[in-house]
Each structure stands twice: as structure tokens, then as C-alpha cells.
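Shown here: the complex without one of its protein chains, the others still in place.
First chain written, first letter: the chains are A and B, and each begins at residue 1.
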Amino acid sequence: MRILAGGLNRAWLTVIGLVLLVLGVGWLLAASGLLASLHPALDQEAAPMRGASGVLDQPWMPAAMIVVAALLILAGLSWLVRQIPRKRQAPTLRFHEDARQGVTLMEAPVFSDAVAHDVEELEHVTAARALLRGSRSEPELVLRVAVNERADAQEVVDAISERILPRAVEALGVPFTDVGIEIVVTRQSRKSDRVRVQ
Amino acid sequence: MFDASTGGPGGGEHPPREPDGPASSSHRGHLVLAEKVVEKIAAQCASEITEVGGTGGGFLGMGRQNDPEARPKVSVELTGAIATLSIELGVRYPASIARVTQQVREELGRRVTELAGVQVRQIDIRVGYLHGGSPAEERTLL
Partner (left out) sequence: MKALRHRPARVLPAVLVSIVMLALAAALLWAAIARLATGQWWSQLSRAAQSVEQAPWAAPGAMVAAAVVAIIGLLLIIWALAPGAFTTARVASPEPEDAVVRGGVHAVITTGGLATLASGAAHQIDGVSGVRSSATAKSVLVSLTTPLRSRDSLVAEVRAAVEERMRRSGVFPAPKIRVRAHTKEMS
């Protein structure tokens, strides 16, 4: 259910890969002598790193290294953090029309917990989780439903569509813009310890 | 007959005479007492709306037991004869939350004004939970 950084990862991996590829191939081309005609420094026998010790001894070198290190840390950490799956849940839902008479607020998990509970009452469903995205006026629902292996996934989807969704829309007061259902299959046949007594 | 400014029915003992005015402790004491009374009235009215439930116990929102039979938690601020209310309640699922809360707002405003003699200007509602179904709810089967 949670969102991963697929696009971001692929984009940066491509960029970094390209840079490495160009550097590596470039060096090999120079080493092979093919680039000798372009510039004397690119001649096969030239020493490209001449003056390395001199550069190292420059007074600004340590500062430059610290700056580069800081940039790398910033980039590396933010990229790592971005790998954490995100919920992107809806913010507090607002049900009031005129704030001057008073606001009516409800946190999104209160609603999605109720929907998940409803789904769990369906036959063959062993567990369910729900997530509301968007806002109260443009709500999107995502469900993750664990279904017993003997059941037909399609039947559970139909039951959700016919029974669960209309109730959710009745409570929310607004139709969903989109609904996603992710089915996982378990071998369990019993729901968690709950007994309904009328 | 109920009088908001004395905080209790009729006679009994009066606190020792002090200079009157908004800052005097007797006035403040009366104000706090009046707020609590309005809170009780409001909670009672809210719980009488069939699709509303209350909360009880717990600390900082954790461990709070959602109890459809209990009275909702109300807090009132009285400024003069104007009251602003803030309620935390539960609503039956799948009743329309917008409709039920608006109903609470209207009825509560009316009844509190009737019973406590204060004008209710604003009622903020927080829906803390949704409880499933009346006793007559059918089982869902595939």
C-alpha cells in the first residue's frame, strides 16, 4: 500500500551510472591513444595527474574536501530517507460547512479503521487494512485484504464493491475518486480471536 | 428554575461578602461552576441523539475506551452569556457523519440555550471514533 521512490531511484541511478560510465570509458579512450590528436594532455603517454601533490598542498584543499563531504552527506542521507515507504494519508477530514458555527473534524485513520473493520466482517477475509488518501472532497481509498486460499479473489472484490464501499460513501458523504484493492492470500481460515455476541 | 449565575439550585450558604466584579474570586468561582453545569447538560443532550456515542477514561488519547453508551466529552467556555462548546464524540458507522454532526450542533445549540439560558455561538466537534452498527445490523455473508 505504501508508496516507494521508484521514479526517483531510477532517475538518479541512471545519472550516476552515466557519469561513471563516461569517466571510465573516457579514461580508457585516452589510454588507448585515440584522443591524442585533440589535446597534448590527452596523449597516451602524458601524465594527467601531474601536480596532484601540489593541489593537495593548497591551503583551500581541506575546506574544499569538507564542503564536498557535506554535500555528499546531504545527498546520501536524503536519498536514504526517501527509501522509507510513505503512507501519504489524507490530512484531518473536515465535515462542517460554515466554520463560524463550529468545525467538525475527524482524523483519516478513524474512518479508514472503520472501513477496514467492515471488510474484515466479510466471509473468507482474515484481515484487512485501509488507507484514505486525498481529502474529504476528493477521497481515494486503498485496501489491503488478506483472503483465505479457498476463496475466490474476484468474489471478495465484488462483495467489497457491492457492500463495503456504499457504506463507506454513506458515512463520508462523498463518492470516492478511486478505489484500490490489494489481495494477499493466506492459509489461515480463522479470523483473529473475535466473537460476536448479539 | 435554573439560574446560571449562582451555580446551584436556590438558597444554601453564601460565600463571605467580597467586592463584586469580573475579577472577584466569587465571580470566577461561579463562572467555573456554570461552565461545568453547561458541560453536563450538553453531554446529556448529545448522548440522547441516537447515533452518537461518547468516550471515557484513557490519557492523551491513548487507551480511551470508546463507549457508545457513554456521554460525549464536552468542554465549555463561557464568556458572559455566550457559550462556545467543544465536543469529542463517536458516531455510528455508516451513518452520514456530516448529517449527524450537524444535527448535534443544531439540537445542542437549541437545548443548551433553553436549559442553561446561555447563547450558544459555536460548537466544535471532533469525531474520535466510528462504532459499528445498531443491534439490528445484519451479518454480512458472501
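Here, a residue touches a chain if its C-beta (ideal position, glycine included) is under 8 Å from a C-beta of that chain, and two chains touch if they have at least 3 such contacts.
Please read these numbers as outputs of a predicted model, since none were measured by experiment.
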Where does the absent chain touch, in terms of which shown chains it meets?
A
If the hidden chain were put back, which of A:L13, A:L38 or A:A99 would touch it?
A:L13
From the list A:L105, A:A127 or A:A153, which touches the chain that is not on show?
A:A153
State which residues belonging to chain A touch the missing partner chain.
1-6, 9-14, 16-25, 27-28, 30-33, 42-53, 55-56, 61-63, 65-66, 68-70, 72-73, 75-77, 79-80, 83, 142, 147, 149-150, 152-154, 157-158, 160-162, 165-166, 169, 175-187
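One rule holds in what follows: only the chains that are shown with their structure count from here on.
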Hey, how far is the Cα centre of chain A from the one of chain B, in Å?
42
Name, in rising order, each residue of chain B that touches chain A in their complex.
85, 91, 93-99, 101-102, 105, 122-130, 132, 135, 139-142
Residues of chain A touching chain B in their complex?
95-97, 100-106, 110-111, 113-114, 117-118, 121-124, 151, 155-156, 159, 163, 167-168, 170-173, 196, 198
